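My structure is below; once you've seen it, I'll send some questions.
Just one protein chain is left out here, and the rest sit where they should.
And now, chain A:
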Amino acid sequence: MSRQEDVLKQLQSFSEDRPQGVSAEEIAHALNINRSTASRYLNGLVQSNQAEKIAGKPVRYYRRSSQQNQDIGESLQPLVQQGMAALSYPFQTLHVLLTGETGTGKTYLAEHLHEEAVKQAYITKDTPFVTFNCADYAQNPELLVGQIFGIKKGAFTGAVQDEPGLVELADGGILFLDEIHRLPASGQEMLFYLMDKGVYRRFGEATRERQAKVTFIGATTERSDEVLLPTLFRRFSVKLTIPPLRARSRKERIALLHLLLQQEEGKMDTHLSIEEKGSEAFLRYSCPGNIGQLKNDVQIACARAYLRYLNHKDSQVTVQKEDIPIENDVMKSFRPRENVYNDPVQVSETFEEQGRSEEQNIPLPNIYQRLDEKQAELNAVGDIAAGDSLQKVVNQYIQDLTDHYPEGAISYDAWHDLVDEDLLQALQRAPTVLSEFFSRELDKQSLYVIGLHLQNLRNHNMGDNQLLPSFSRAPQRERKAAYRLAEYLEDTIHFKLPNDEVELLAHFLTPEPEPPPIPNSQTVYILLVTHGRATASSMAEVTNTLLGTAVVQSIDMPLDISAEKTYEEIQANIKRALSLQTYQGVLLLVDMGSLVTLGDTFYHEWDLPVYTLPCVNMPMVMEAGRKSLVQGMTVEEVYESAYKAMTLFMHEGNSSQVPKRKRLIATVCFTGEGAAQLLEEWLAAQLTEADKDVVIRSVRIHPVSRDTSILDQLKDYYEIVAIIGTVHISMDEIPFIPAWELLKQEGSSRLFKLLEVTRQNQSLPVDNHQHVQEGYQAIANGLGEIVTYINPRVFCTILDDCLSQIQDYYGWEDDRALGMGMHIGVLLDRMMHAHLHDEMEELQKTMPMHKDFDHDLAEMAVWEPLVNRLEETFQVEFKHTFLKATMKLSR
């Protein structure tokens, strides 16, 4: 024991004037013990975190100070102190925001702050510290928000059970959110709300507020005041900026390099050393990816050195200058990685890789293990070309690391949601490919349309539906260009187009003739009729644009237009069409409601078949449009294939599937807190049982910009029934109801109408006149009819306070709880009666009792608050017999 202390003391005294550390030899010499003994003690100190080991030859040690962590670097010390000040502040939760270039060690600093806080006993060891990288789910903001706040069962497709969020895990502790700017505005709002009020909701949860006390450490590479909502930005009381590697002192860089090398050595079963030239190269290159990149580059270098060692070219692992992935000594600029996206397979792998890793700083698969495994495998089969195979492992590893650091964030716009990445990339280069054909610039619009079209073709597995109409051919030049483009697509992304599709493509490239004529070959008249101001016309427009001709006609049915009027309009429309051209049949594509049966009324009207296809979606419209162009197609055949398009679409189960979205009512005002929240509460009380799935969200609208991006995002995940508020917001297809209108009868009836038509499950009986009132006050009226001694309102207020925990305990459905409330009310009334007339004994005898009925203390405790309140309020003893009988009934 004392020997170890001697070693420690000696190390301490050496360390003061020798920051580069001392070797075991020197310690041994100073203490006059033998070297291996010294080495053993030193390693013991390293194990107990009292000393630090520096990889090299010889291995050196230095004293690890408990107060200051040298490995984190001097330039970070002030930051650590500020961060600690925030975490140790006892009166209020102070949140910390870290900014800095990529790889500067924001995650590291966050972890370090946590460690220090534990060490200095500001927080206990078991205080949660949860790390999460928002970039992992950046492609799916819905899931991202769900990960953080939890998901309510059924919030979206695939949410098959309630999932607690990280906020719940981190309750009472620290939640580190890396790349916090990836949070969508709605998520930032939720975060702000949680910081502010200490409450949050799981994703998809409408009414239940949960509580959590969480200290947030956010991190971002972006300008935080630009990427975060101002409200959220202000919530971070402490903002720390981490300097890039190039701004750090040489001394710090040395310490860092040693630390990283040491970590690598820890993974090997042998010693690791580095040549002087090698370490110099590491210290001098610009390393724009900062510590993150340095770490990767060190790993790559070590892997190469280890490979040499495995191949017995070296007797030990020594990193040489050549191992370092730096192009000579030149300042290496961050390599652009355009090649990454050439190969579609590569892309998806890259994304998966990122998706899988929980946090950026998780080390990649241990390369040494990979190499060892490979070698063992090769030895077993006696492969001669072992070196090559091993080299491949290393190359793959390097590739993995490279992919781990993709250049910047890819900008996402609508295209990316609709069109596969590879197709998109290819099409973006199409103007260059086609430049020999067109002097004019290929406009973005045509590319957009082509992209959507090809994507659609891809989704439908092509091949099956190659029957394209014999439309007139596009001009020679466009056809040539189309074939060139097809060739290009096949070469680059292996996307082969049938010839007639190429001919169709040529039309896309042809300057648009205005207006697109209805093709003469069309024999089936297709009319799309749906609810909404622009739904039908938009869908028709997309289809017509994609197919290049106006094959689908449309009638919009705004909600304020009566069914009769729509009927007349449809009739007139078809009549006009039939007078212009001979059709063999009519196909009505409709969405829901009375439209579904509308077609039947027309059946005998014109002596030609009228088919109706309900529940129409985009692929069906497209398919119907396409098929209707095929010569000789009957209306029945068009109907069939359009119908199949719907089911095909569902079976595919790919990401383009349309999930049944939850409904949402957005309340808006300039603060998101005042009027909007009031409205939110009011609405929650108005919703009937049939509309209990409706989520109500208050949204802040910026007074100047009136930016609706939050609403746009919500729109992607919810079916927005209406926007209600004090700020007029106009969004297509979503009705806006001014707050004042709700005060009038017609205002709320309009809202209820909207709720009714958007209900997914129409089977629930609806009673618009009598909404179930909030809580148990509903039964106050009923009780008032039948009780004599108790005040039903007072009684129901007590139920409101006390019955929900009982309901939770037994897992009652809402209506059963309501019934129980009624039962207890009547029971109490009878008790009062018996009490006054001295008939308690008799009343007790009427209770249905079982002798062997038993209950435990937990069940008893659940009832206690209610029983106490009732006894106190009504001044009557709630006898145990009654309670027991009620418990029995409750189960």
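As a working rule, a residue touches a chain if its C-beta (ideal position, glycine included) is under 8 Å from a C-beta of that chain, and two chains touch if they have at least 3 such contacts; residues count from 1.
Heads up, the rule we're going with is that contacts and distances are computed from a predicted model.
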Per UniProt, the name of the complex member that is left out, chosen from "Aspartyl/glutamyl-tRNA(Asn/Gln) amidotransferase subunit B", "PTS system cellobiose-specific IIB component", "Hydrogenase" or "Sugar ABC transporter permease": "PTS system cellobiose-specific IIB component"
Hidden-chain contact residue, picked from the options A:Gly154, A:Gly819 or A:Pro865: A:Gly819
Option touching the unshown chain, where A:Leu283, A:Met847 or A:Met860 are the choices: A:Met847
Of A:Val130, A:Leu191 or A:Leu827, the residue in touch with the unshown chain: A:Leu827
Residue, one of A:Leu272, A:Leu310, A:Met557 or A:Leu783, that touches the chain absent here: A:Leu783
Touch list for chain A against the chain that is not drawn: 689, 767, 770, 772, 778-779, 781-786, 813, 815-816, 818-820, 822-823, 826-827, 830, 846-848, 885, 889
